[in-house]
Structure formats: C-alpha cells, structure tokens
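Only a single protein chain was left out; the remaining protein chains are all shown in position.
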Amino acid sequence: MTQLREPQVDRALAREHGLTDAEWERILEILGRAPTFSELGIFSVMWSEHCSYKSSRVHLKTLPTTAARQPSEVIGTVLVGPGEGAGAVAIGDGLAVIFKIESHNHPSFIEPTQGAATGVGGILRDVFSMGARPIASLNSLRFGPLEDPKHRMLLRGVVHGIGGYGNSVGVATVGGETSFHECYRGNILVNAFNLGLVEADKIFLGQATGLGNPVIYAGSKTGRDGIHGASLLASAEFDDESSAKRPTVQVGDPFTEKCLIEACLAAMRTGVVVGIQDMGAAGLTCSSFEMASRAGTGIEMDLDRVPQRAANLSPYELLLSESQERMLLVTRAGEEQRVLDIFADWDLDAVVVGRVTSDGRMRVRWHGETVVDIPVDPVAANAPCYDRPRQVPADLGERQKLDLASLEPESDPAGALLALLDSPNLASKAWIWRQYDSFVQGNTVIGPGGDAALVRVKREDGTPTRKALALSVDCNPRWCWLDPHAGTVAAVAEAARNVACTGARPLALTNCLNFGNPEKPEIMWEFAESVRGLGDAAAALGTPVVSGNVSFYNETSGRAIFPTPTVAMVGLLDDFQRHAVSHFAESGLAVVLLGETREELGGSEWLALRRDLEAGLPPAVDLAHEKRLHGLLADTIAAGLVRSAHDVGSGGLAVALAECGFTGPADLRIGCRVALADAIRADALLFGESTGRVVVATADADALLARAAAAGVPARAIGATGGDRLVIGPAGGAAWIDVELATLQATFARGIPRRLESA
Amino acid sequence: MKAVVCVTLKPDVLDPQGRAIQRACATLGWDGVADVRQGKYFEIQLQTTDRAAAERMARELCEKLLANPVIEDWRIERIEG
Amino acid sequence: MKAVVCVTLKPDVLDPQGRAIQRACATLGWDGVADVRQGKYFEIQLQTTDRAAAERMARELCEKLLANPVIEDWRIERIEG
Partner (left out) sequence: MFAVIQFPGSNDDRDMCFAVKSALGAEVALVWHKRGELPPGTRAVLLPGGFSYGDYLRCGAMARFSPVMAAVKRFADAGGPVLGTCNGFQVLCESGLLPGALLRNQALDFVCDPEQRVRVEQAAAPFTSRARPGQVLRIPIKHGEGRYVAEPAELARLDAAGQIVLRYCDAAGETTPDANPNGSVGNVAGVRNAAGNVMGLMPHPEHAAEEGLPGGCDGLVILGSLVDWLERAR
C-alpha cells in the first residue's frame, strides 16, 4: 500500500492556501483538531471567494429573487432561485427555462482558447445537470484595445474557444456583446451564458437524498489538471508571478461533454436519479459537499474507485482536481445499473464511488485510510461571510464632472458617425458571430446581429410550440464606473429593452458581477452600489434575479477593471411568427421614435471617441417609463402595428438609424430621411445616449402614436424609410448627416476585421 | 535551413484527441495501443545557412508563437539543410 | 514500445495554417521565415517489446486511421522503447 506522505498542516500552510488566521481558528474549532492535508485543501477551496461568495453574500441577499406572480403553473413563476446550478422560470405549457451566466476571466487570460472553451463547458453543465436540454448560449466579452497585438490574439483565441466548444456540443450561440477598453488590458472578461428547456415538473436538483443511495461519478477521468484552478485563480489578484505559480490549465473536451449531455438526459428520464450536479470549481469536493448539504445528509466515498487519468494521484489531488466534463449523480439504491448502462452505451466512465449517509459528515477513504472526516454544514452552508468595509472612491466627484456648456460642439456630424461606426465598440461583431453555429437545433428565429436573439420553443420530443424566448446580454462598464448604481440600473433596463424590441415580455434575469478586489473599500462600495441598482431595477421591471455569479479580483498590478455587472435578460413571446426585427424591413414606412431625447452626453461613446473624455453622469433611467415602453412594444408588435424596433444604445440615435438600414439580410439595405425638432444641442440629439428610446418602423403612424399616448409613452414620427442614404437633419434645415448607406455599412463591417488584419 | 519542431501538450494536460484515437483503436480491435498523445508538427524553412542561427530562430518561434507554455511543451526535433 | 509518427499534408495541398504562421512571423518582424508547413504528430504507446511488431502496428495504424491518403503523407519518425 502506498504510504501517504503529505506536508505538515499548520497555520502557515493554511495561509499559503489563502485562509486567514481567523478562518484557520474556525477550522480548528469545527474539527476539534488540526485538519489533514486533504481537509485543509477542502476548506481552502470551499471557503475561497469563488465558491463561498463570502464577500458578496450579504449584498446578494437583498436581490428580488421571486416573482410576485403565483402559483407554480403561471408564466414567470420562479421555480428555482439562486443557490442551485442555475435558476428556473416557468414559461407555461408545463415548460420551464433554466439559465445562468458565469465568468471564466482569469483562465481565458492565461490560455484564451481553452479558458473560454471550458467556460462554455461549465455553464452548459450547470444547465443540463438540472434536467434541461441546453438550447441557446450567449457570451459577453471584454478586451483591451485591439491596437495591442496581445489583445488581438486574446480575441481570436477566446472566439475560437467559444466556437470550438459550443459548435461541437450542438448548442446554438445566438448572441452576445463585445467591447474593448483600456481597463481590461490586464484582465479580460469572458462571461458565458446558457439557457436550457425542461418540463417544469422534471427539474433535477443537486441533492444527495436517501440514506444508502449510491453516489455515482460519471464522465471524464480525473487528472492532475486545474488543482486550485478556477477557485483560487478567481479568488486572488493577478500579478507578474501568476504565471509562475499557475496551476495546470484545463483543456476542454466538447466531445465528451456532448456525450454527457445526452447520457445525463437519458439517465434522468429513467426516473431513478434523485440528485445530480456537475463537478465545477473545486471538483469532487464542492459537488459532494453541496449535494449533501442541500439534502441534510452525509456522504461516504472511496477515492480508489474514482476513474483516474494520471498515475499516483494523491487524495488531495483527487478531491481538488478541476478536470472537466465530470458529473456526480445519486440514484435510488438497487437501480443504479440502469444509469450505469446508459453511460456505458455512450462510452463514458460511470462508477459508484460512495453512498449517502445520515450523519451529516463527509467521510472519504483512500487506500483504506480515512483521509477526510468533517461535518458538511460548517464547510458548505455556513462558510464565512463578511460585510467588508466600503468607501466612496476618492475620485468619484472627479469622474462625474462634466461641463456641457464648455464642451465644443461636434463640427462634423457625418465624420463623427463614421468614426463611431468604425470604433471597435460599435462596429459589427459579425467577425465574431460568424464563427458560432447560431442555428443548430433549428429554433433560431433571430440570431446574432439584432437587439436580442429569438429562439423558438420546441419540446424535447420534437413538438414545436408557437412560443419563443428572447435573450440579450448587456452592460455599459463606463457608466458603471461613473455611477455603479445608475450604470447597473441602465444595464438591466437595456437588456430588458432589447428583449422587448422583439415583441417579447421580459421575464427574469441572471447576472455576472465582475469587479476588482473586494478587500479594497472603494471596490466594495462599487459592488454594493451595483447590487443595489440591480435589485432596484429588477424589482421595478418585475424581472427577478434567478441566478448569477460574482467574479472578484479582476485586477492586475493593483489596477481594477471598470465595474462590469453583466446582465442577461430572458423574455417570452407568445407567437414567434409575430415578432419584430431590428432592421428596416420595408421602404415607405414611418419612422417613429419612442422615448425622449435629453441633453445627455455624459459617459457617451461620442464623448470618449471625439473628445477623448470619459466623464460625467450616465444618462438617467426612468424605470416606470421603461416598463410602459416594454408593454407598448409587446402590444403593438403582437398587433402587427410595428414591423421593426431597434433600441437606441451606444452611439445614440444616429448610429441606431444607420444600423436599422443595413443590419438585416445581406442584400437588404434601406435608408431613411429623418428630421429632429428637439431644442437641444445637435450632437446630443445625434449621439447622446438617453435611455428608454426605441426606433420603430410602422405602416400606420397615427395608430401607433395613439397607442403610445394611451400607454403614456412619449412618441414622435421623425421620418420615413426608403432610399439608399441616411439623411438626418433639423426640421426644415440643412441636413447634419447625409451619407450613402453603403459607405456606412462598409465602415461598420470593416471596423474589427481591419484591426485584426493589421500587424 | 529547415527546422522540424514538435509541440505537444504537457504530460498532465488532458489530450482529448489522443484519447479519442486510443479508444477508436481499441474498438477497432487494435488492443495493443495503450496510449496515444497527439501534437503538432512544423516544418519551417529558414532563410539562413547558419545552423546556430537557425536553431536560435526556431527556438524563439517556439517560445513566442508556436507553443503556449501554459499547456504545451515544444522540442526542436532537428535542423537540416 | 513507443512509435513516433508524423502526418503531413501532401506537398501540393494548400496548408493555410502553415501560411498563416509564416505571415504572422513576417508581421512580427521575423523576416527569415520563408515557409511553414503544419502537420500532426503522434506518440503511440504499443503493448509489445518487439521492435518489428511495433513497426508493423504503427504502419497499419497510419494506413488505416492516422492519415487520409487522399490528402496526407505519413512517416514513422522512430520506434523507441
């Protein structure tokens, strides 16, 4: 028998494991003795920021997580809220959607292709482990400037990783967002979202119930990869030494994942599975502890049975490995063979590695020796929780200062429009999404390129329904830096507005909160403000927060990223054939602007690009107006009154009108002629980013204006579609902008490829 | 001169391709195939006639472009020409 | 024994990956890189101690699985053990 030779476990080693002295004392208290090396490893990962949410829990608790609507068969009811693998919301017809977004920032910075790929793999497992078939993915990406060759390489690598994995597993990637900013030069963001479909009464949870039930390990073999990978990487700042103490980065195996999806869904159909969870961060440890903790049980495990890829893995390594594509299942005792046979048919390893016990302890044996014996709850449910000090950033006043009166007006509006369309943040992301399979599974009604994606709902047995889900992921990090509360409110509002532009009603949201080091009071203030904004907006719009993820320590050499609370909104449309697209679909329609344009240039793309200034207050958000606007869109699109609706976002009205002209099918290009009468400065009219605005095209402007008035939504007919130019001017005066659409389109299309081709 | 370079995944890193090939061998009845690791192979034509210079260039290429040191090892198999 | 095998595209088949690497070299300022061809590299652990048997197995593997004769050439680089 191999003798276990492990380092001396003491306070110093605990510190090396990222545990504080107070946490070490707490471990001694819980155990009544010093932990074994394996136990120390377990405490260290389970109590890491990544797994325990110790700095964020007090704030996240305040979020609205259930819909006001009841009971459970009603559309919009939250069936599973935060805490499980992902959140679940009823969509009627006995169906539910399950979705979540998660970060894979640090791994993607170190190895962009594999880091992004394993991010996609992880979020898929969160979704299908609950019994849902994953049907649509989104991704939110942030890089440093494309002028930096390293960031061109990172962009390429990340996109190859997301595509390589998502395409192989047969899940459509239907949308996302991508932006570039100096603040991400040392720390890119890769947030991956997935949504799955499940029968509402067949949702599986990660729980180890039933005394004596077998615990099954299924999927890839365990290797030495990623020990302290995701968990510790995501729980500490980056510095120049990160490369030296790098853990082994995991490589994704989408083929195994695809087989796992099918095998797990088949296993769940047998009716003998009582609980299932993926092995994500902290691998076997985290999944077994969480499953036991949720069920109030214990687990007894024999590590020698774990399928192993490498020779001589120690118990510490077996417990902490973050090898990908692995699942943990609990089945009814005596019926496990049915499940094992299914995995065998898919040529996947599946082994009974333990049993459920009743004493609330985790007992792990290795080579006949007990290497772990700890109570489950103090490790899992009762992990440390900190209310960290917060402080308003010293320079916040400076950030928010902007004197519009002294700001030189735009002298070349057409040039500004071209410059905006060419800028990486606004330019076409087609170079990215053309590399994603956006229509596998045959449900994509609107793929990437519009405001929100639209995915028809088809039952697992292949029966199509008329319903569709609208999906959008959004955040304006600059706004969040200028005012984290207002910026986060705006992110929720924009995501919901994008969803509403298809005709869908916003249902619920998930979020990924990417921030710097929470131990710094200024960062913690940003975080708390952002969570407050998230809660306020979610409550006002009636879209509960059903799942989410926090990514702290997005800093390099002491410089934090802008606060980046990514919001992904899911909406529901009753009839997928009755939807609106975001581009003009016909000539001769009236162009109507819903919402009001105010003199707001703070935090705008125009200000950053043309005045080299990132300052001011972000535009105000009126959540009551937003809600009315979303309702108006849903009603008028369902009534066939509105053919196209496009959110006015970054770059303002001029950019939105240009996009309406050329983001449709390749051979469809429709210009418009628009007159703006508001009495505010022209550059704010053209490029200001006032929220709550949507450009719609309609064949019956009078009817639409009447509906808008009845709904209390400001609306004004501003022009008509047609021709091959974009013409915008003051009412009755010479045009500010009069450019051929083809020119605008070429600029928009080439913005990113052009930069990638450069040396 | 020509440099021949091989880039392989580090031993502890999962090699899904190699594993899939090994499994395929087993199902095809080639039981004797115990393990397969797949890597990349490069033939690089260098505009130099100096062996040492060629080796230096090849090494730099491997370090900066052909391999990601986080997951891959590289080896200059030979310099010929 | 271990067989090391290389599979390369036939000379007249376009190798865009190799070309992309060559171009990247040029833009990175390494002008001396005239041409790059990329191929695949396999390390195969064979359960035999007989060199001739190992060679036979490796050859069969190449012919039947590792290379597609329409587009690829293969070469047993070495048998070691």
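To keep things simple, chains are lettered A, B and C as they appear, and every chain counts its residues starting from 1.
The criterion applied here is as follows: a contact is a pair of C-beta atoms (placed from the backbone, for glycine too) under 8 Å apart; a residue touches a chain by one contact, two chains touch by 3 or more.
Worth saying up front: this structure is predicted, and the values here are computed from it rather than measured.
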So which of A:32, A:368, A:397 or A:462 would be touching the chain we can't see? A:462
Which residue, A:207, A:331, A:357 or A:438, contacts the hidden chain when the whole complex is considered? A:438
Those residues of chain C which, in the complete complex, touch the missing chain: 9, 13-14, 16-17, 20, 65-66, 68, 70-71
Had the left-out chain been drawn, it would touch chain A at residues 160, 163-164, 167-170, 253-256, 258-259, 345-347, 433-447, 456, 458, 462, 464, 576-577, 665-667
What chain B residues would touch the chain not displayed? 16-17, 20-21, 24, 27-28, 38
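Throughout what follows, only the chains that are shown with their structure count from here on.
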How many angstrom lie between the centres of chain B and chain C, each centre taken as the mean Cα position? 9
Whole-Å gap separating chain A and chain C, where each centre is the average of the chain's CA atoms: 40
Please output the residue numbers of chain B that touch at least 2 other chains, ranges allowed. none
Where on chain B is chain C touching in the complex? 6-8, 18, 21, 24-25, 28, 30-48, 57, 60-61, 64-66, 77
Mind pulling up the chain A residues that touch chain B in the complex? 110-111, 114, 220, 223-225, 243, 246, 248-253, 255-256, 309-310, 323-324, 347
If we count contacts the way the header does, which residues on chain B are in touch with chain A in the complex? 9-10, 12-16, 19-20, 23, 68, 70-71
